[in-house]
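For this depiction, one protein chain was excluded, whereas all remaining protein chains were kept in their positions.
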Amino acid sequence: MLTAHWLYGLSGCLIMTFGLRAVLLNDSLLQRIIALNVMGTGVFMILITIAYRGPDAAPDPIPHALVLTGIVVAVSATALALTLIRRLTEEQDND
Amino acid sequence: MNFDTWLPLFVVLSSLLPGLVMFFLDEGSHRLRTVLNMSGALLKLLLVGVITWGVFHQHIYETRWTLAPGLELVLHADTLSVLFVILSTVLWLVTTVYAIGYLEKSPHRSRFFGFFSVCVSATVGLALAGNLLTFVLFYELLTLATYPLVAHRGTPEALRGARIYLAYTLTGGVLLFTGTVWLHSIAGSIAFVEGGTLNQLHADYHPQLKVIFLLMITGLGVKAALVPLHGWLPQAMVAPAPVSALLHAVAVVKAGAFGIIRVVYDVYGVEFTHELGLLTGLGIIAAITIIYGSVKALSQDNLKKRLAYSTVSQVSYIALGITILGPIGTIGGIVHLVHQGVMKITLFFTAGNYAETLGIHKVSEMDGVGQRMPATTLAFSIGALGMIGIPPVAGYVSKWYLALGSLEAGMAWWVMPVLVTSSLLNAAYFLPILYRAWFKQPATKWPSEKILPARFETQAALLWPPLITAVLAIAAGMFAASPYSPLEWASLITRREYGL
Amino acid sequence: MIDTLIWLVALPLASALATQLLPRYATAIVISTAIATSINAAALLYAVATHGVMLYQIGGWTAGLGIALRADGLSALLLMMAAIVLLASSIYASAYFNDNPLRRRFWPLWLLLWCSLNALLLSGDLFNLYVTLELLGLSAVALASLGGKTAALQAALRYLLVGLLGSMLFLAGVTLIYAGYGTLDLATLSRVVAAGPIAWSALALMTVGLLLKTALFPLHFWLPPAHGSAPAPVSAVLSALVVKATFYLVMRLWLDIFSEVVTPQAASIPGVLGAAAVLWGSWQALRAERLKLLAAYSTVAQLGYLFLFFPLLQALPAGAARDAAMGGLVILALTHGLAKSGLFLAIGIIQQRSGHDTIRDLDGTAQRLPATTFAIALSGIALIGLPPSGAFLGKWHLLAAAFSAGQWLWVVVIMIGTLLAAAYTFRVLGHAFGQQPYPRHPVTIAAEEWPALILSAFATIGLGLAGAPVWQLLKVSL
Amino acid sequence: MPELLLVCLAGLMLSLLLGLIRVLRGPEAGDRMMAAQLIGTTGVGMLLLLSLLLGQPALADVALILALLAAVAAAAFSGQQRETGND
Amino acid sequence: MNATNMLFLDILLVIALLSLAWATLTATDARRSVILFIAFGLVLTLAWARLLAPDVALAEAAIGAGLSGALLLAAVQHHPRRALSSERQNTGKLANEKQNDSNPADLKSSVAIRWTLTLFCIALAFVLIWALLQALSSETSDTLAQSVSANLANSGVSNPVTAVLLNFRAYDTLLELAVLLTAVLGIFALSEQRTGYLPAGPVFNGLVSWLVPALILMAGYLLWVGAHAPGGAFQAGATLAAAGVILRLAGKRNIGLPVSKSYLNIILVIGSGLFLLVGLTMLALGRPFLDYPPAMAGYLILLIETAAMISIAATLILAFLGGRPRNREDRSC
Partner (left out) sequence: MNEQLLILSWLLPLLVAPLALFNRHWPASLAAVPALITAFFVPAGTVVQIPWLFLGSHFGLDHNASIFLMFSAVIWFVAGLQAELTMRNAPLWARFRFFFLLAMSGNFWLILSQDMVNFYLGFSLMGLSAYALVIHSATSKSLFAGRVYLIMTLLAESALLAGFLFIYSHTGSLAPAAGQLAGISNWAIGFLILGLGIKAGLVFLHVWLPLTYTAAPIPASAVLSGAMINVALLGWIRYLPVGQETLPEWGSLLVIAGTASIVFGAVAGLVQSKAKTVLAYSSISKMGFMTSLIGLAMLAPEQSEYIVMAVVFLAAYHGLAKSALFLGIGIVKAINSKLTFMLLLLPALVLAAAPFTAGSMMKTVIRPVIDNWQGEWIHVLPILLLTSSFATAMLMVRFLVIMSVELSLRPKKSFSIALPWVCLVALLIFVPFLLDHSFSPVIDSWPLAAVITGSLLLLYIRPPWMYSLPGLIPAGDLLFPMMTLGASARLYIRAFTCRVNSKIKTLICQLNNNFRNLIRFALSLTGGKS
């Protein structure tokens, strides 16, 4: 087990829980979306950490592929969420 | 796979299918609906005739259908089920005629007759049920199909009545269901077997069996209107008269009573029930119900409510008969299933006639109605006298056997007073009606009299059914000892139950 | 034959693209796709019944490296249910959105939802499941937001956030699994998984994520507004299928893949939550003022029943009793799916005709819309669990399992829940039967009324009387 | 050679740290954005260094993209005035 | 490069990441949050690079740091107040909608619940770390990575990540494209394009004039290079989308996207459509779905990637637009 595993794995977990806490507790919709993204990042970090095999070994490509997919999915969701928020505020302005 | 295998199913379907078709009929297609109704009823009668003959000659009619592993839908014709099936089939035929007359020109007839047929199918289904699961299934179906009929008029009272009806019956249904599942998990699949099978279970299960019995009887007691579970019955009287007549006087309450018979005789076995010490409790409740219902009926001015409380009281005779250990009491209970049905349906028909023709809903409005509607009132009188237990109307036979059974079983010290008190109370709430109807001078104007073109006192379709059922009631009493009477059939059932 | 699996995913996807490209022919495309997919699902069901588990390795790569599609009895049944519900809802929607400009937006999303559902039910790969979950979530949110009103948007947004959070937690669990076992393939995983912190925490993460999406009490808060404000066909599918899909995953994980890992204590957690859901959901449904909210809360309650099975299935030893209970669980889920979709479709009709769905003001509905009221009644029967509905059999087995496992508490919960369900169902019907002047010849659109009726009837009569094959099919498992 | 690179890396790390502090402390949004840009620029440098150090030429591409996209973010931040249209 | 030096870098990056994440999530102002998030994304790119995940780093740089940032910034700027307003206020507006359920906003206001959730998160973190460390320290089989490299030759590409994405796990990617499509359809369903920007000033125009071509060029490069080196459709698409964003900011109304609905639809659909078509063609050829013939694999992947890039780019731009582009006639009325 590598130091990098320790460091990044740990921070991945922490970032994820930070994100989770913020998703649960934050009032602002936008910030919750950001928090979700942060949380996702934490998960991705864990994945990338798993893939890491040391400075000289080729990393496992599968988690990388997974993370790539994950990023795209996350950005899609974020885009939809942001549009929803916008539409909602418009509706409320109209009311 | 032959005709015998499917016959019980056909009996159920013969009313179910016309019912389902009727839902989709246009309100105006009166004739087609009538044709469907009548042909269904007659076909059913025919099929039931075949079954009756066969069961008498020890043929086996059984439809099986697997619902899930270990859960089978079984329709099985035995003597007991045939008794109930005949009752509901014959009365359905009569009631259909009555209902056609009663609901003439009223809205939503397609819906009404649709549900009506479904109700009858459910009743027949639970009569033919060959195991507890099937029974529960049709039992609940009956609840459901009755609800729209009670709520039919859509007035706030009707809705309220329907709500109360449901609250009671569904609660009962849930209890019954729970008990059934519990029993199933202990004893496996529970077919109705004459004499019951549970006595073979290990004694460790006996406490559980007691609780299950309690659950099931409570569940069935709701429909059988055992006090204190009877509250729905008077409320459900807001339904149109044919509904009160067939369903509340016969199908629904009988379903409960029939269920109690099944549970006691064919699931637990009456001796085993007695061993568990459960019969006495049931008997006491039945006795309380008999008295309570009669006392309540005394103070009802609303005719249908009075009849409803009378039903509460009368149906418990069946339960009482069950609790009387020994074949004679059993005969009394079982035969009362039929007798009470025929008599009470007569009463409800006539009550409906009064309401429909003259707008009479209250006992206090009935002064002299015998002069205006003699035939109807005659039928009413016959029903009422039968309820009191005066021969030759059928009621006396039941009472006779109940009392006799209690003597045999050594229970006379409390059963007889109950019977006597109840008979007197019956007289006390029926005879004043007869007095009013026959001997008092009519009021100058009826509450809301319909101008009828008919030759008779009311429409023929309303008049004949009660007369027919009244004749049936008398016949059942007069020819009680003849080979095809309900009494003889009840004796046959009892002989088979007790293995005599 | 085996291509059925991929076609179940590919066809809706292809049609989604086609409807986007050719909006003019959208309805025809959707209906034909719906029919074809239903036939597909039926074919799969038949194939599973006759040939056992179906496996399809996409790209020809062995499972693990590639992604495999798998169908066993459970997934085939759920696929079939999805097909039925979606077929009916599609027909319904074609009338519902008759002239509405929204239909152009609706159809592609609708088909994408279908595609994602099928993909999810067939997927044999954990990460692929994550992707399908997201696809499902996003398409569901997009559909739910079509309601357009502030409430719908609000609900959709909440739904989206919850969905995202749920899938993220699921992904975290998947990550742990990959870290611990180096595989994403479900079949491989079920072989190698062992009790320990990795399995526990991965299962916990995935479960919490899925439960969020499944709306198990107390994570149900998002469901009533989302299901209550979406357009009717969408609500139908959301309540009937979308939550079911995630529930299917929970089931897969707990009862199948991680069954060795789960302890009785752990299994009692979903049980307790399920019990709470039953009581709370039913109670809220009883107090709801709008039909749709009622239906939505009823979903919360009904999902609770499904979770009641978990402690029981855990407690029962493998054998006939457990198989029976398992069948009960599935048939309960299937019945609820069909019934609830029927209910929502029916509510949609009422809403369209009368312009509202306030329960208090439903008087005369039975007169005006008899078939619709009948559909509501039928689905109500299934929701209560009265015979002859499939839910009756489900509850039977639930109770039976509770009795055999000696876990009496659930019995009480089930009884109370049933009564509450009856209360809320008949509260609606009571109002519907109320008196009101009514037109003699009510306006009926067959395409709208029939799907609701058929779905409810299927749930109430079809599954109840012809539900035995479910148990047969469930014997075919991974 | 690696030593030189390492020294550079250290410098960039320092820069990153400073940027980090500024980003975290603000006070104005503009300050933060500027600091973020600093991080971005530093990142470009670091990526290039890492590309050499780790023997990963692809990281140069990353650096390029980072540079370009950071500009996009900055552009987005700078906030083009919106049309006052039918909003 | 020795471990100690790396350790310094690692520690710095981890500290930076953690503090940025924390700051992002606890910022009182959404705008600040967004900026911090962008910074977070930038640092994250470094971390990915450090962990030898250049593909991810590319994607992060393009999407995480760039496009997400732009999207969020646009959101903040468009709705400076509302976007920040709490959900509680929003629900408060729904006077006619009686909420039977307990409102989560109410829940959150309770200090006790705040703490409970926080404690829960802390516990979760510990559990996660515990489990993760267990997982990392145990000798897990590396069979999957090995089989990737073993089958790489047959995949048609030499970059293992691309191989995984577009061959071994192509199905995932297909669905992922469907997710993108869903998102953009959802966006369409929600609204038309939002108000545009005023035409840019000369400085900005200058930026546009070199940045856009560079981005387009870069996109093409990434697409091409993806086959054997880090890069690929997503990164390329995102880069292309960035160009669109820039154009958009410069007041270009349609960013070169077709106004015609059907053309736009084709662009949106082409990624997943072509992908699906290729997959189904294999089916028609008697092969399993998406089972490319090894000889053709490279070309097919390139084809798919190209189409995917177009769709991805269009999708991302439309996401930024927040709706379907409107033509001028629309605006005039």
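Letters are used for the chains, namely A, B, C, D and E, taken in the order the chains are written, and counting of residues starts over at 1 for each.
The definition used in the following text is that a contact is a pair of C-beta atoms (placed from the backbone, for glycine too) under 8 Å apart; a residue touches a chain by one contact, two chains touch by 3 or more.
Model, not experiment: these values are computed from the prediction.
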{"item": "Touching residue (missing chain; options B:A427, B:L463 or B:A490)", "value": "B:A427"}
{"item": "Which residue of B:L25, B:L214, B:I284 or B:M416 touches the chain not shown here", "value": "B:M416"}
{"item": "Contact partner of the left-out chain, one of B:A203, B:A481 or B:L500", "value": "B:A481"}
{"item": "For chain B, residues in touch with the removed chain", "value": "385, 388-392, 396-397, 399-400, 403-404, 407-408, 412, 416, 420, 423-424, 427, 431, 435, 438-439, 477-483, 487"}
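Please note the rule applied: only the chains that are shown with their structure count from here on.
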{"item": "Common touching chains of chain E and chain B", "value": "C"}
{"item": "Central subunit by CA centre of mass proxy", "value": "C"}
{"item": "Top chain pair, ranked by number of contacting C-beta pairs", "value": "A-E"}
{"item": "CA centroid of chain A to CA centroid of chain E, Å", "value": "10"}
{"item": "Where chain B and chain C are represented by their mean Cα positions, the distance between them in whole Å", "value": "41"}
{"item": "Junction residues of chain C, two or more chains touched", "value": "127, 131, 134, 138, 141-142, 145, 150, 153-154, 172, 176, 179"}
{"item": "Of all residues in chain D, the ones touching two or more other chains", "value": "54"}
{"item": "Complex interface listing, chain D residues touching chain E", "value": "2, 6, 9-10, 13, 16-17, 19-20, 23-24, 26, 29, 32-33, 35-36, 39-40, 43, 46-47, 50-51, 53-54, 56-59, 61-62, 64-66, 68-73, 75-87"}
{"item": "Complex contacts: residues of chain E adjacent to chain A", "value": "1, 3, 6-7, 10-11, 14, 17-18, 21-22, 24-27, 30, 33-34, 37, 40, 44, 47-48, 50-53, 55-56, 59-60, 63-64, 67-68, 71-72, 74-76, 78-79, 82-88, 90, 93, 105, 108, 114, 117-118, 121-122, 124-125, 128-129, 132-133, 135-137, 142, 144-145, 148-149, 160-161, 163-165, 169, 172-173, 176, 179-180, 182-184, 186-187, 190-191, 194, 232, 234, 312, 315-316, 319-320, 322-323"}
{"item": "Parts of chain E lying in touch with chain C, wherever the complex brings them together", "value": "87, 90-91, 93-94, 97-102, 104, 127-128, 130-132, 134-136, 138, 140-144, 147-148, 151, 167-172, 174-176, 178-179, 181-183, 185-186, 188-190, 262, 265-266, 268-269, 272-273, 276, 279-280, 283, 287-292"}
